[in-house]
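Read the structure below first, then the notes.
The complex appears here without one of its protein chains, the remainder shown in place.
Chain IDs A and B follow the sequence of writing; residue 1 opens each chain.
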Amino acid sequence: MFGMNRSRSKPARYGLLSLLRGGFNGQRHWTPILNEPETPDRHYDVVIIGGGGHGLATAHYLAANHGITRVCVIERGWIGGGNTGRNTTVIRSNYFFPESAALYDLSLRLYEGLSRALEYNIMFSQRGMWMLAHDRHGMEMLHRSASAMLLNGVDAELHDGAGVRGRIPGLNPAPRFPIVGGLLQPRGGTARHDAVAWAYARAASRAGVHVLQNTEVTGLAQAGGRVVGVKTSRGDLSCDRVVAAVAGHSSVLANMAGLRLPIQSFALQAFVSEPVKPCLDTVLLSPATGIYLSQSDKGEIVLGAGLDLFISYAQRGSLPMMEQAAAGAIELFPQFSRLRFLRQWAGICDVVHDSSPILDESELAGLHFNCGWGTGGFKAIPAGGWLTAHHVATGEAHAIARPFGFSRFPTGAMIDEAAASGIAH
Amino acid sequence: MLEINCPWCGPRPEAEFRCGGEIPIIRPTPDCTDREWAAYLHERTNPKGMHRERWLHVLGCGMWIAAIRSTINHHITRTGPLAAPHDEASS
Partner (left out) sequence: MTSLRLDAGGSMIDRARPLQFRWGRTRLAGLAGDTLASALMANGESVFARSFKYHRPRGLLAAGLEEPNAIVQWQEGRLTSPNLKATTLELHDGLIAAPVNAWPSPQFDLLAANGWIKRFIPAAFYYKTFIWPHWHLFEPAIRRAAGLGLAPVHPDPDSYAQHVDQVDCLVVGAGLAGLQEAASLARQGKKVILAESDPWPGGAIFGPAHDTERAQANRLAAELSACPNVRVLLRTTVLALQDDGLVTMLERLTDHLPVAQRQGPRHRLWKLRARDLVLATGAHERPLVFDGNDRPGVMLASAAGQLLERQAVSPGRRLVLAANNDRAWDAALALAMAGLGVAGIMDARTAADPARVAVATVLGIRMEFETVPWRARGSRHITAVETARIIAGGAARPTGTAIACDTLLMSGGYSPVVHLHGQAGGQLVWHDGVQAFLPVPGALPCRMVGAAAGDGLGHVRPVWHISADPRRPSAKAFVDFQNDVTAADVALARSESFRAVEHLKRYTTLGMATDQGKTSNINGLAIMGGLAGLSPDTVGTTRFRPPYEPAPIGAFAGHRVGQLLRPVRRLPAHAAHASLGARFEEYGLWERPSCYPKAGETEADAVFREAAAVRAGVGLFDASPLGKIEVKGPDAANFLDRIYVGRVSTLRPGGCRYGLILNEHGIILDDGIVARIADDHFLVGTTSSNARIVHQHLEEWLQCEWPQLLVAIADVTQQWAVMNVAGPNARRLLEGLACDIDLDGAAFAHLGHREGHVEGVPCRMQRVSYTGELSFELAVPSRFALALHARLLACGADLGIVPFGIEAMMVLRTEKGFLHLGSDTDGTTFPDDVGFGAPVRLRKDDFIGRRSCLMPEAMRPDRRQLVGLQSVDGTLLPIGGHVLGKGQDRQSQGWVTSSVNSPALGRAVALAMVCAGRSRHGEEVVVWNRGGTQRARIVSPVAFDPKGERMHG
């Protein structure tokens, strides 16, 4: 039986009953969530490189939407250990251009049903996402964005300074950069990042997809102008198609195919405070300070700032960014000064000039890329997986994915959100 | 915070600099194809390893300098004055 798990007992269902049952058996009935073969098969229909959210979601939708289960996800480290497990988990679809709105709102809609669809609580907390405006010009841009969102069919509320304050208790009453208004997307929010990766991995595994952890792809096999397999640290595999969903490592992977990508890898840092009782009930982005923050379900204040300024593959933070994040946090909430930073870290983002993703088959036939998400691809995981699976399975880009192909570079048809709306990703 | 050895000013903190990205990038002549132009604008080596790049000592002497830096551990192994792109490419 192909792709079926050979050694596993029946996978455990999730739910309250199962937990209650576990209470009487020492919680010993739980089963592995991953379908990890001792030795991989020699051939797969699709090999997915990268066990982050996008790779795992692609695997799931290949199985769930297209019935393709001879699929293997190959992960260098542990699944979800890349940016998916390092990000600040903001989910939103407050985009300006219709192309982006279609993509990110598909994602948001999928997120809204994801816990139930995957039988895994990803804790999608729709506590709203705010973009602040600090001056007249900022407010004009929010007007432009708010109407764009509404025309794109996305929820949006525009509030003046008093409205913002009324809805976000604790905001600095006398900030250096005045808060003259804010754009709220009520459906925005945060989710548990690890859970998203694990939920997709579990669902894909249940459908028979193989997951190889601790396995690095070191090369690609080509024949007749097509990719026909991958070389890995655990041996070679042949396959019909390859999906590269390796985020910051996309250039490294492209290099294996002799390609150069319009991508540069930059570290993006994140910071959390020690956990405290609930004190911030939404997600807030302040353009003047370049920071955004939210409170996690564990109680930590989670902070993000801008990209590091030089290319890097070192997943680590630095002092200057921490200082910037600290100053930004205190500007918005002076009372957070006495909270303490608990941890800082970084992930490596795949940054494209227009900060929009690349979802396309490459010049090397059979090699697909799902990359270029930069600093904002967590929110796009369901859509990225859905659309990549569609392209791989049908051989054609989904209409929503089409504007995000490689061809936009030689034509110049960028989808540059930040440039048009001032809202960075 | 890196420490960058400006050939004109000596070792100075990263905060005084701005990174300008990969060198050399050869600017095609205007009669190039759209693809060539797009490649010039967007495609980068983006290596995991040693990277030749330029930095501006913006809060210092104001000079652009060349550096070789590891993108794996950030350590800069060499800095020097910036050469013209074509010279840089052939060096």
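Annotations
Here is the rule we go by: a contact is a pair of C-beta atoms (placed from the backbone, for glycine too) under 8 Å apart; a residue touches a chain by one contact, two chains touch by 3 or more.
What you see is a predicted model, and the numbers here were worked out from it, not measured in a lab.
Displayed chains that the missing chain touches over the full complex: A, B (touch as defined at the top).
Touching the chain that is not shown, out of A:His143, A:Arg260 or A:Arg402: A:His143 (per the contact rule at the top).
From the options A:Gly306, A:Pro334 or A:Gly405, the residue with contact to the chain not on display is A:Pro334. Screening A:Ala326, A:Leu387 or A:Ile400 for touch with the missing chain picks out A:Ala326.
Where chain A meets the omitted chain, the residues involved are 14-16, 18-20, 22-24, 26-28, 30-34, 36, 77-78, 80-81, 85, 98, 115-116, 119-126, 135-137, 140-148, 150-151, 156, 158, 170, 172, 176-177, 192, 194-195, 198-199, 213-214, 273-279, 289, 297-299, 301, 314-319, 322-323, 325-327, 329-331, 334-345, 353, 410-414, 416, 418-422.
Annotation for chain B: contacts to the undisplayed chain at residues 1-3, 14, 18, 20, 23, 27-30, 32, 34, 37-38, 41, 54, 56, 58, 62-64, 73-76, 82, 84-85.
What we mean here is this: only the chains that are shown with their structure count from here on.
Interface residues of chain B facing chain A in the complex, by the touch rule stated above, are 1, 14-15, 18-19, 21-22, 34-35, 37-39, 41-48, 51, 53, 69, 71-74. Within the complex, the chain A residues that touch chain B are 249, 251-252, 260-265, 309-314, 318-320, 352-353, 409-412.
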